[in-house]
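Please see the structure below; I have some questions.
With one protein chain held back, the other chains of the complex are shown just where they sit.
We just call them A, B and C in the order they show up, numbering each chain from 1.
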Amino acid sequence: MERLVFDIAHSLAGGLVLVSFMMLYQDRLSALINIFAVQAVLLALSVAWQAYMQQAPHLYITAAIALVFKAIVIPVALHRIIKQLGIHREIEPVVGIGSTMFIGIGLVALSMVVMMRVTGQAAPVAREDLAFALSVILLGMLMMVTRRNAVGQVIGFMSLENGLVLAATGAKGMPLVVEISVAFSVLIAFIVIGIFLFRIRERFDTVDLSALDRHRGGQ
Amino acid sequence: MTAVAMLMWVVAALLATAVLSVAFSRTAAVSHWVYSTCAVLCASALGLLLVHLLGSGASTSGLTLPLGLPWLGAHFRLDALATFFLIVVNLGGAASSVYALGYGRHESAPHRVLPFYAAFLAGMNLVVLADDAFAFLLCWEFMSLTSWALVMTQHREHENTRAAYIYLVMASFGTLTLLLAFGLLAGPDGHYGFAAMRSAVHTPAVSALVLVLVLLGAGSKAGLVPLHVWLPLAHPAAPSHVSALMSGVMTKVAVYGSVRIIFDLLGEPAWWWGMLVLFLGGISTVLGVIYALMQHDLKRLLAYHTVENIGIIYIGLGLALAFQTNAMSGAATLALTAALFHVFNHSLFKSLLFFGAGAVLTATGQRDMEQLGGLIHRMPYTSFAFLVGCVAISALPPLNGFVSEWLTFQAILQSTDLPQWGLKIMVPAVGGLLALSAALAAACFVKAFGVTFLGRPRSAAAMQAHEVDRYSLATMLGFSLLCLLAGILPGLVIDALAPVTMSLIGARMPVQSSIPWLSIIPITAGRSSYNGLLVFAFIAMSGALAAYVIHRFASRALRRAPAWDCGFPDADPATQYTAGSFAQPIRRVFGELAFRLREQLDLPAPGDIRPARFVATLGDRIWELMYLPVVGAVQFGAEQLNRVQFLTIRRYLNLVFLTLITLLLVLAIWP
Amino acid sequence: MGVWTFNPVLTVVLIPLLTAPVLALLPGYKLSARINVLAALATLLAASSLFFIERPLPGNYLLVDDLNIVFIVLNTFVAFTTSVFSASYIGHELETGKLAAPYLRFYHAMYQVLAFAMNLAFVANNLGLMWVGVEVATLTTVLMVGIYRTPAALEAAWKYFILGSVGIALALFGTILVYMAAQPVVGEGNNAMLWTVLMQNVATFDPALLNLAFVFLLLGYGTKMGLAPLHAWLPDAHAEGPTPISAVLSGLLLNVALYALLRYKLLLAASPGALAPGPLMMIMGLVSLVFAAFMLYRRRDIKRLFAYSSIEHMGIITFAFGIGGALANFAGLLHMVMHSLTKSAIFFAVGHIAQIKGTQKIADIRGLTQTHPVLGWGLVGGVLAIAGMPPMGIFMSEFLVVSSTIAHAPWLALPLVLGLLVAFGALLLRLTELAFGEPSGSTAAVKASVLPLYAHLALVLIAGLYLPPALVLWFQHVAAMLG
Partner (left out) sequence: MALIYALMVQAMQMVLVLALAPLLTGLVRKTKSRLLRRQGPPLLQPYRDLLRLSRKEVVLADNASWLFRVAPYLIFAATWVAASLVPTFAAGLMFNWAADLIAIIALLGSARFFLALSGMDIGTSFGGIGSSREVMIASLAEPAMLMIVFTVALIAGSTQLSTVSAFLAGADVGMRISLALALVALIMVALAENARIPVDNPTSHLELTMVHEAMVLEYSGRHLAMIEFGGSLKLLLYVSLIASVFVPWGIAGGVATPIEYAFGILTYLLKLTLFGLLLALFETVIAKMRVFRVSQFLGAALMLGLLGTLLLFVSRSL
């Protein structure tokens, strides 16, 4: 039983990494949003499983937030944004998809190596979870820096944040997890609203950040 | 109350004057009051120091104030070396203040001068008094800062702001190198007190590094080539009484810094130290005077000439180091005395000359010698004082400049016994350079005096010049008298320097004041001796005799007539030799050595009536080879890095990301 | 501790928190500006009372020790003086119509929220609470930077927001990692996030986890501190926001992040197996210093210029704390205090100057000492102080930084000194242009509140000459604490 519990947690976390990879090679915006929704669902499952494992019912709230907010509200909002703003559907990556994948593999390897150095003092679940969480974080950042499109970057950031939540829930008994996940949700909402409503739409024709950059101040 | 405490009160009073001058900057008479106060304060400090010197033989007294580094306190100490340099500082300060009583009336923006002037005087006093690294550096930089503000007085002229900028950057460079030097001297435990540094033992490598850093730091303030570039820009930009202080006194404070560290704090010298110092001194003397010869701005000429004199001082210091390594304390004493004597002399005649230049500036509004001429008729007293200064600085007997150079030559002649080959080659070569610079200095001041004061006026301003006020004249004539006195009674000065050499080298020169006829005999009577008093008396007597005989027995008739000029009467004043043309033969001879000289002659074809044009441009090789590349490198770095200002957010994120990856990689491979 | 007894720590947090909604509701400029000043003053007084009243024992959420008192007092002081400056500055903005009344209400409320968040970060005993404090402060300033609603301001705010969010995330991950390291030793729950508990037990934590945590915390809080190459948001945010906010950003917010980093450095230093945090901080510090020094040269915007100077000084401070040891830590603390005071003073001057001249372009501002002597000389004093000229306090701290570098890592003294010199050259170059030369631009007299400016400069001047023994002892104690 112990073994099975661990395996399920492990495979859910691993699934998150896998989905992160899937996001890396998406070149269509709507598909990207959908896959992000999948990641959010996986995250919700993972968090819920942790809640069950640690007998920490407050984590169910986090899971619920992840499910409702990230898997449903945000993807819907993003779909509307790309429709309303008429952003062309193709994502323009900065580096080729292949190289991005390659770098991604390197990042996962790096996070494994770094985590290997952690002594077994911590619970093995936590250790594995951390390695996966770190991978997700790094892949999220990679996504942010290899996408020109603001929506792509936001998804990268959210994926990064998923890694954080994974880590936070994996840390047994960590206080404030719920609060933090709420805070992050608000943050993401701000970003999305920033793109959608926060006057950027009024002043810039697209949310492609390179257009925004034209307004860099003087020196 | 100890002497040092009284001096600190004087300094405090100076600082208070600075603050009060801000408060009363709207009062009309503030200028007068500030300068009078400064003069009184400096004079009382001077009197105090002289009494101290004569009374107690420059005994040492210290004082610690609860300022500065909290666990260390601010240490101040008055010893023989400090006494000597404080005399130089306060003599110059008192004279400048008296001079400024007259000169300062013409200042258009006194509120930009007065507070900084008083603070500058206080700063120079404090540097010499400071007895720990922090207090020293603080006062040192404070001195730079206040003088920077003074250079900035006429800030509306771009040239001045540029000069001030270069000045303060170089000063800051000097302070930072000195900071490194002190850091090394203080050792890992941070003993910043000079007493602790003195007793500490340093490895040869550390000592060598400190020496180099000190030469960079103090040398940049003193104006050693190649760190001199700021000096000829900044000194002339300030008001003339400040120029006098900067050239005549502040550079001496820099010399004080090097003497204090190299001779007092650093311990046993290595033989090549002397060589390094000699080399820098030697090139400074020659390059300084050659650059000076090429100037036609009177104040800039004087400023460049400071570089030469600083070179002479450092030659003396280098010789002293070389002798000291080889345990030739007699010769080392002679060389150090020569250097310190020159410090004193230069503070006298350089201040005097800047006062003179200031008087010319007041009278004509011109610093450009090409616009001057014939001032000897309109400003007789000024021109007399200036002439005395010129003779003194050209190292001609019987005035004081000659004595210190003579002593330096005597020291050079002691150096055949030096065992090191490097020094054997270096010392005579430096001797040659010194001889060359002495001759060129005379040429330089023939030009300076001849073009400015002699001949016919080259502009309306020069034609309408008038003699300056009494304060200025009194200061100039007083300093002329001092130049003469120090020249004809050098033995007194040498004896007064004995405590300094005793404390630094542990030996002193033979007592001079007991020698009959007041001669000076540096080593033995058989080797060399000089008697300025007699030479002066002889010249005066024989000149008077000749004049008397001729006037009495031959003729005294005199008729005024137009100048003959080989039969070309009534030529335009423009046909006179100018400053540029006067220097042309020397420019031809030494031009390629020191400058990138480009002479362009545009000669119209026959029948063409446009005027011929001759343009000589001088490029400063040191500026081009050493400073422009640095400027270029900074600009290049700024230009390249500046791209980072214009990245997209994604690229900035990329930077964060890469930093993260790098750090993680470091963690991964960390043992 | 009774409920009604006066608790200065709580007061420091509560005053701004309670004032914020009041200010948000109050219309009218004059009244709210005054309340703002009063609230800031009250907070300052409460903070100062920490000196006299016996400190409360560290609780589950709040903590007062020697280290954070330095920060709290400094913070509340500068927040107070800035609020005084802000009153006259914002008044002028209102007159010129740059700011509309609703935004003003928002501005004052946000000012207090910011003060609350910063104070919270300082007094938090809980890692998570501190994180929350830092992040709330960040988000508040994001909103304030964008308050002018110009394209440049929005872009600056957006950039700040995105980079800040990533920083938030990284710092959080680091915090989680620290918790993970602590949890097996001190057990689950709140205990594993309390500074007081962590510090006692850190020796038995897993060093590898701590190392990893520190990397993320360094980057996360380093972003907030503006360490290069994580600095990108900083210059724009300083340049485009209202000047009081620039002063707060440079003078205070950077310190908040620094404080967080120092706490973690303490933690790591106490763990024998963990990698020494010093070298990392030294490298980051040096890179920031040299980078910012070069960046200073091409600046055309006066506020951006001083923003880069803040990066430079945060670099120096980080470097100093990286060296460690009693002397360097003392120097770092002193430098931090001096920098906060001086830089905010500079921004006070710059704010008025930019208002008078109607521009922030350096090229359009000339000869200030001629046209506006009081402001001009104030600027000269401030810039010379920040450039490390004596007898100002930064000279002393730089002296100590350089000399302790020579004592511990002599070769690093070279790039350090080089960076200082290059930066000095740039600052002086711009200062020469701004304050001297033929005046240009408006010469109209202005109603400027120069009191804060000169008060700061006077403090910096006094500190450069004389540090009271009590202060020294206290700083030395803190320095020893920092290891």
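The rule we apply is simple: a residue touches a chain if its C-beta (ideal position, glycine included) is under 8 Å from a C-beta of that chain, and two chains touch if they have at least 3 such contacts.
These numbers come from a predicted model, not from an experiment.
**Student:** Omitted chain: which shown chains does it touch?
**Tutor:** B
**Student:** Would you indicate which residue among B:M1, B:A28, B:V201 or B:C566 is in contact with the undisplayed chain?
**Tutor:** B:C566
**Student:** I'm checking contacts with the chain that's been left out. Which of B:G55, B:P188, B:P204 or B:G432 qualifies?
**Tutor:** Residue touching the chain left out of view: B:G432.
**Student:** Of B:V113, B:V391, B:L484 or B:L497, which one is in contact with the hidden chain?
**Tutor:** Only one listed residue reaches the unshown chain, and that is B:V391.
**Student:** Check the options B:D417, B:E624 or B:E639 and report the residue that touches the missing chain.
**Tutor:** Candidates B:D417, B:E624 or B:E639; residue touching the omitted chain: B:D417.
**Student:** Check each of B:F323, B:F354, B:W406 or B:F657 against the chain that is not shown and name the one that touches it.
**Tutor:** Residue touching the absent chain, from the options given: B:W406.
**Student:** For subunit B, enumerate the residues touching the unshown chain of the complex.
**Tutor:** 373-374, 376-377, 380, 387, 391, 394-397, 402, 406, 409-410, 412-413, 415-417, 419, 421, 424-425, 427-429, 431-432, 435-436, 438-440, 442-443, 445-447, 449-451, 454-456, 517, 519, 525-531, 534-535, 538-544, 546-547, 550, 554-555, 557-566, 568, 571, 573, 575-577, 581-586, 588-589
Everything that follows uses one rule, which is that only the chains that are shown with their structure count from here on.
**Student:** If you tally the C-beta contacts, which comes out ahead, A-C or A-B?
**Tutor:** Between the chain pairs A-C and A-B, A-C carries more contacts.
**Student:** Just to be sure I understand: the centre of a chain is the mean of its C-alpha atoms, right? Then which chain's centre is nearest the mean of all of them?
**Tutor:** C
**Student:** Where the CA atoms of subunit B average out and where those of subunit C average out, how many Å apart are those spots?
**Tutor:** The separation of the two C-alpha centroids amounts to 44 Å.
**Student:** Please tell me the distance, in whole Å, between the geometric centres of subunit A and subunit C computed from their C-alpha atoms.
**Tutor:** 31
**Student:** Take the average of all CA coordinates in subunit A, do the same for subunit B, and state the distance between these two points in whole angstrom.
**Tutor:** The computed centroid separation for subunit A versus subunit B comes out at 69 Å.
**Student:** Give me the residues of subunit B that touch two or more other chains.
**Tutor:** Residues 642, 645, 649, 653, 656, 660, 664, 667 of subunit B touch two or more partner chains.
**Student:** Which positions in subunit C are in touch with at least two other chains?
**Tutor:** Answer for subunit C, listing residues that touch two or more other chains: 158, 162, 166, 211-212, 298.
**Student:** In the complex formed with subunit A, which residues of subunit B make contact?
**Tutor:** Going by the criterion above, the answer is residues 642, 645-646, 648-651, 653-654, 656-657, 660-661, 664-665, 667-668.
**Student:** Where on subunit A is subunit B touching in the complex?
**Tutor:** For subunit A paired with subunit B, touching residues are 94, 107, 110-111, 113-114, 117, 138, 141-142, 144-145, 147-148, 153, 209-210, 212-213, 216, 219.
**Student:** Show me the residue ranges of subunit C that touch subunit A in the complex, using the header's touch definition.
**Tutor:** Per the touch definition, subunit C meets subunit A at residues 126, 128, 132, 135, 139, 149, 151-152, 154-156, 158, 161-162, 165-166, 168-169, 172-173, 176-177, 179-181, 183-184, 187-190, 192-193, 206, 208-209, 211-212, 236, 239-240, 298-301, 304, 360-361.
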